[in-house]
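With one protein chain removed, the remaining protein chains of the complex are shown where they sit.
Think of it as A and B in the order they're written, each chain with its own count starting at 1.
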Amino acid sequence: MQIVAILAPLIVTATIVLTIGAVAFTRSHRIMAGLSSTGLVLALLGLIPASITVPIQVTPLYIVDGFGLFYMALILIAALISAILAYAYFETQSDYRAEFYILLLCATLGALSLVVCSHLASLFIGIELVSVPLYGMVAYAYRDSVSLESGLKYMILSGVASAFFLFGMALMFAASGSLTFTHIGQNPGGSQLLLLGVGMLVVGLAFKLSIAPFHLWTPDVYQGAPGPASTFLATVSKVAIFAALLRFFQTSPVAQNAWLHVLIIALAFISMLVGNLLALRQNNLKRLLGYSSIAHLGYILTAIAAGGPLAATAVGVYFAVYILTSLGAFGVVSVVSSPFTGTEASDLSNYRGLFRHQPTLAVTLAVMMISLAGIPITFGFIGKFYALLVAVNSGLWWLVAALIIGSAMGLYYYLRVTFILFGAYEGDAQKSLTESSSRTAIMALSLLAALVIALGIYPTPLIDLVNVAGIAVPA
Amino acid sequence: MNDAAQQSVTVWPLVLFFASAMGLVGLMIGLSSILGGRHNEKLGNEPFESGIRPTGSAHRRFSVQFYLVAIIFVLFDLEVVFVFSYAIAAPALGWAGYGAFIFFLGMITLGLIYEWRIGALNWAPKAPRQMRLEAIEINRARNLRGESTIDAGANHSPTLDQS
Partner (left out) sequence: MILVWLLLIPFVAGALCYALDSSRGQGASRWIALIGSGLILLIALALWATGNYHLTNAVQGTAQWHTQFQLEWIPSLGISFHLALDGLSVIMLLLTGIMSVLAVASSWGQPRNREGLFYANLMWLIGGVVGIFLAIDLFAYFFFWEMMLIPMALLVALWGHDGSSVAAKRAAAIKFFIYTQASGLLMLASIIGLVIVHYEQTGAVTFDYQALLQTSHGGAFGMVLMLGFFIAFATKLTTIPFHGWLPDFHTHSPSDSSVDLTGVLVKTGAYGLLRFALPLFPHASAEFAPVAMILGLIGIYYGAVVAFAQTDMKRFVGYTSIAHMGFVLIGIYAGTLLAVQGAILQLLASALSTAGLFLVSSQLYARLGTRDMRSLGGLFGLMGAMPGFALVFSIAALGMPATANFLGEFLVLFGAFAHWPVIVAFAAAGLILAAVYALYLLHRVYWGPPSIKTPTSGLASREYASLLLIVALTLIIGLYPASVLQVTTGTAHEIAHWFAGPVSAVSSSQP
């Protein structure tokens, strides 16, 4: 039973082993991409038998429940799209394409283990397993100094965050004598030490999630990293770490603390305003998306601040929104740019009049922008609706105000991008995207756009799914 | 005898050892600085090369990929720790533990095969042709200006000649 429950991570592990073995003998890009995406699809299918067994405790470190499986599905989908994007992105490069998929699969495995962890030790292992391959992925375009720089930046700051996290863990262990989520803060003693520990843990996680004021690395890294790596960083790593944070806050007694509550509210408030404010004047689409992701994580933090079962639903829905739209937006950037035939096409001027020669990509990006802005008929509206619902329901009026002001500011830059897409064509000649690799990616992206609209009009299936996927509290 | 007294009994040789070690080192450095001769001539810091004035810097880059070898060594050496710990518990773990451990060793072997195949174990790998040509050009330019030369392939990953 336990084996079945963790079938998906096992399949991903097997794929990693297979890929490393394969890369020793063939460096065919097509085979590597095919192998890794097949593995990810199989892992996705592996969630189906696993859903029968949940909830189940797998060793003291992991608990597989509906919540975990839902986020596993999100992560696997995002990883799959990233792999498809990578295939299109690296096709034009002559050397070293295979290792990217290994790194991607390793990080995916880390993410999968994060969403089911019920113990601080497994939480830490998961975070490192996500972060360490990401250093490599971010710096993967090593001939581009910007990519190298952003990789180094990410590594150093991520290391600092991990140090904070470890220190917090140690303090919590000292205070409560256990690393299991449900035991931390159970006995009343050592509350000062415990709070300090949780605070440091939150700081460490906030670094990784790029929540303001720990967001400084985000735009640089997003801008410098190769398209598929930015996509992965913005989606998989965020959703996995956030899911772990949510599980910690929902199951650990220490989360009931009022002081911690205020801290989370403050983080959410600052993130929403700072993210949107800084995005206003950006002329680089990747930086813009980076800042906007800060704001979106602020919206999601609202749900954590609120707490309760409705909050879990809200986070689930919002993350589905965030994943789909971020994949789409970063995906378009990734397809449009190709680093080895020039610089990354992430400047807004590269997108001027994209509708003229790449209507599918332009409409996809426009749909994603509108969805990020939270306008009805797209899935983004449903997400924003839930964030507002949770905030009003818990009477968090400060966050309601920040949400409204934030989205009003957000409109400015999202609409700006949208209008530029449809504007007059003034940009330089773009490379034609007729290679089969790009065509697969474009197809996947337009599928995402269709999904965003379909779920925006009829979100009930997804909401039901999220409602079923509750967090199990081990006895 | 109370706890504190017992601790002081076991600790004092350590303290003595530490103090005497520090004292010895301090004595050696202090005495030589007091007794040693001192001069401040201009050429005093030049390395002695049979009267020939040295050219270039001693801080040269070596093409030997020590760092890579070192990292690979550390990695595989660390795995040995797991072998030791398994060896202690082997009887208790039984056949299941044996199987798991064989799997673990298989993974390590796979890693070794991967490193071997991508050329990470080559002692001094050849750089790609373009880079070698480029290095020759740069060296020629630097020789003309009297600067130190560089080695091709020292500055990048050893895996460049695959693919």
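Structure notes:
To be clear about the criterion, a contact is a pair of C-beta atoms (placed from the backbone, for glycine too) under 8 Å apart; a residue touches a chain by one contact, two chains touch by 3 or more.
This one's a predicted model, so the numbers in the text were calculated from it and none came from an experiment.
Taking every chain of the complex into account, the absent chain touches A. One of A:V4, A:L18, A:I125 or A:V392 touches the chain omitted from the figure, and that residue is A:V392. From the set A:L18, A:L196, A:L415 or A:A454, the residue in touch with the chain omitted from the display is A:L415, counting the whole complex.
Set against the missing chain, the residues A:I31, A:L196, A:L277 or A:V400 yield one that touches it, A:V400. In the full complex, chain A touches the omitted chain through residues 370, 373, 375-377, 381, 385, 388-389, 392-393, 400, 403-405, 407-408, 411-412, 415-416, 418-419, 422-424, 458-460, 463-464, 467.
Keep in mind that, in the parts below, only the chains that are shown with their structure count from here on.
Separating the CA-averaged centres of chain A and chain B is a span of 38 Å.
Residue ranges on chain A touching chain B, taken from their complex, read 17, 20-21, 23-25, 27, 94-96. Interface residues of chain B, counted against chain A in their complex, comprise 107, 110-111, 113-114, 116-118, 159-160, 162-163.
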